[in-house]
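One structure, as structure tokens, below. Some questions next.
Every protein chain except one is present and positioned as in the full complex.
Naming follows writing order (A and B), and every chain is counted from residue 1.
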Amino acid sequence: MSRFSWFNAVSLTIGFAFLYIPMIILIIFSFNESKLVTVWAGFSTKWYGELLANEAFLDAAWVTLRVAVFSSTLATILGTAAAYVLIRSGRFFGRTLFSGMIYAPLVMPEVITGLSLLLLFIGIGLERGVLTIVLAHTTFSMCYVSVVVSSRLATFDKSLEEAALDLGCSSAQAFRLVTLPIIAPAVISGWLLAFTLSLDDLVIASFATGPSATTLPIKIFSAVRLGVSPEINALSTIMIAIVTVGVITASLLSKRKLVREREEEFMAARS
Amino acid sequence: MNSTVFAPWEDPEQKPLIRFQNVTKKFGSFTAIDNLSLDIYEREFFALLGPSGCGKTTMMRMLAGFENPSSGQIELSGRNIVPVPPNKRAVNMMFQSYALFPHLTIWENIAFGLKREGKDKETIATRVHEMLRLTRLERFAKRKPHQISGGQRQRVALARSLAKAPTLLLLDEPLGALDAKLRQDTQFELMDIQEKTGTTFVIVTHDQEEAMTVASRVAVMDEGKLMQVATPDRIYETPNSVYVADFIGDVNIIEGRSRFLEEGQYEIDWAEGQQALHAATSAKFDNGQTCYMAIRPEKITITADRPEAADNCVQGKIHDIAYLGNLSTYHVELPNGTIIKAQTANTRRIARRSFTWEDQVWLSWTATAGVMLAR
Partner (left out) sequence: MRRFALIALPYAWLLALFLVPFLIVVKISLSDVALSIPPYSPQFSWDEGIGAFLAELDFENFVFLTQDSLYWKAYLSSLFIALVSTVLTLMIGYPVAYGMARASEEWRPTLMMLIILPFWTSFLIRVYAWMGILSQEGFLNQFLLWTGIISTPLTILNTTTAVYIGIVYTYLPFMVLPIYAALDRLDGSLIEAAEDLGCSRLSAFWLVTIPMSRNGIIAGCFLVFIPALGEFVIPSLLGGSGTLMIGKVLWEEFFSNRDWPVASAVAVVLLLILIIPIVLFQRNQQRASEAD
């Protein structure tokens, strides 16, 4: 259905302008000479220099990165297992509770998740720091992973697994040699999602952490509460740049792969 | 080739390769297979034929080990295989969707089962090559499944399931995804490969022509029961029920009441004011019993004048003509409204055709042309 009209062009332009202008302004003013973020005073990269010299930020970035790597990896393992259980295991004791616990964190307000985890950590006397943030992030991001992976598993041709069994695989081998390689793209995007969720999270990390560990979002939040600062603009620009490069690369790669596969299928059908 | 006809099912000395004994399979309250017993012999090309939902796929999945019977026993070479998991059975399956592993090359797909057996590299390479040659796929060994055509994929699936040299090969609608022309060629290829490898094949299909072409014996199934198990020609020529006669090919079914004439000869009273039909059968019917005459359209002769000597003869007018190219089917309406189909081969050009719409014609057939059925 391609009946493009001026109305569609206008609504797309307004919509995307609304989405992107704030970020573009943010990026432009990260190169501003002046301390005053809203007045242009010439091009400069000095805020990037100051940012890189700011140890508190670098420490926070390092903590955030470690937390994100650990929690997203754990979340991917647990979430994939959960998805497999949800899609493949028929009935088992407490299945409804299980699927409820998978979906609930997706709609649970962050303040509640954070509060409840903090109360747990205090209750069992766990010292709050990197470990508790990892635990907290793993818990909510495994649910996202499980949703991504289970939607892939739902469309997975079950006869592929049966074929593997038929050809002599045990069910563990069938998973390792057939299912996992085929659903790998979904598992990887689940990991990436968990990783970004962990990098972004402010509220849950604020509850789950103690004085020993500060993540980047916590640091940014406490800085911007006092107002706009050019250093934060510089930091934001770096983060936006990384994400943009990543997303564009990923979509180009997947588009190339799709085009190549289509061509090959076309050639195969003609031969 | 042996000059004697291949018919192990007629030899009481032969031990069957597969034996279903009173097998019942229930899914919840739904009975998919209803107390079914069946023997299949070595080197057979056996077809399970029936409409969708008749239980034929369940039979196959029980042989592969993906379903277990609710009751009864399935024997393979005299051993009960019900407790054996699918990966431990000497049975391989060719899936309807082919189920080729998309992340592996054709070579790796075929080698998959052999690698699981822990064979050494050389043995695997030799065997895979053998399979590639058998299915004429040597050129495609390094390709991935999406890089080859539908017909080639079908052959890869066949090669992969044959690679482990199974005692029994199961084929689930193996030609369903191919177009009509390719399907015919592939049918003969399948028969060829079956003969070369000497493997027992069990094929599931809903396409009666396919079953008739490839199979040594056909089992017609309906609602979890076997309706008839026989060679293709017997299924066609001497169906044992109206269901089977109707399922295979085109047929006229005329309902009536039997009247004993002499040993093996009956008359069927079928409509007021119509001459009784004459049928020969070895089965026994009571006088006045409801019975059916099944007669294939191609066994009915259509003439303009009343034939001199015919066992059965009725008059009607041509209601419709279906021109099929090589054949024409005439729908002839009798005075009481019954429609009888008669088929003739179009050996002459259509312009010279002898009959047209509304013509009065005579239909005739011999006493042995039709089959007299009780149900």
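Basically, a contact is a pair of C-beta atoms (placed from the backbone, for glycine too) under 8 Å apart; a residue touches a chain by one contact, two chains touch by 3 or more.
No experiment lies behind these values; they were computed from the predicted model shown.
> So which shown chains sit in contact with the chain we cannot see?
Within the full complex, the chain not displayed touches A.
> Which of A:S44, A:T73 or A:T196 sits in contact with the chain that's absent?
Hidden-chain contact among the options goes to A:T196.
> Out of A:S34, A:S212 or A:T244, which is the one that touches the chain we can't see?
Residue touching the absent chain, from the options given: A:T244.
> Tell me which stretches of subunit A touch the chain missing from the display.
Contact residues on subunit A toward the absent chain are 1-5, 7-9, 11-12, 14-16, 18-20, 22-23, 25-26, 29, 37-38, 78-79, 81-82, 84-85, 89, 92, 94, 97-98, 101-105, 107-112, 115-117, 119-120, 122-123, 135-136, 138-139, 142, 146, 171-172, 196, 199-200, 202-203, 207, 217, 220-221, 224-225, 227-228, 232-233, 236, 239-240, 243-244, 246-248, 251, 255.
Throughout what follows, only the chains that are shown with their structure count from here on.
> Using mean CA coordinates as chain centres, what's the gap between subunit A and subunit B in Å?
Spacing between the chain centres: roughly 55 Å.
> State the interface residues of subunit A toward subunit B in the complex, per the touch definition above.
Residues of subunit A touching subunit B: 157, 159-160, 162-170, 173, 177-178, 181-182, 261, 264-265, 267-269, 271.
> Of all residues in subunit B, which touch subunit A in the complex?
64-66, 85-88, 91-93, 95-97, 99, 101-103, 112-113, 116-117, 146-150, 152, 160-161, 164
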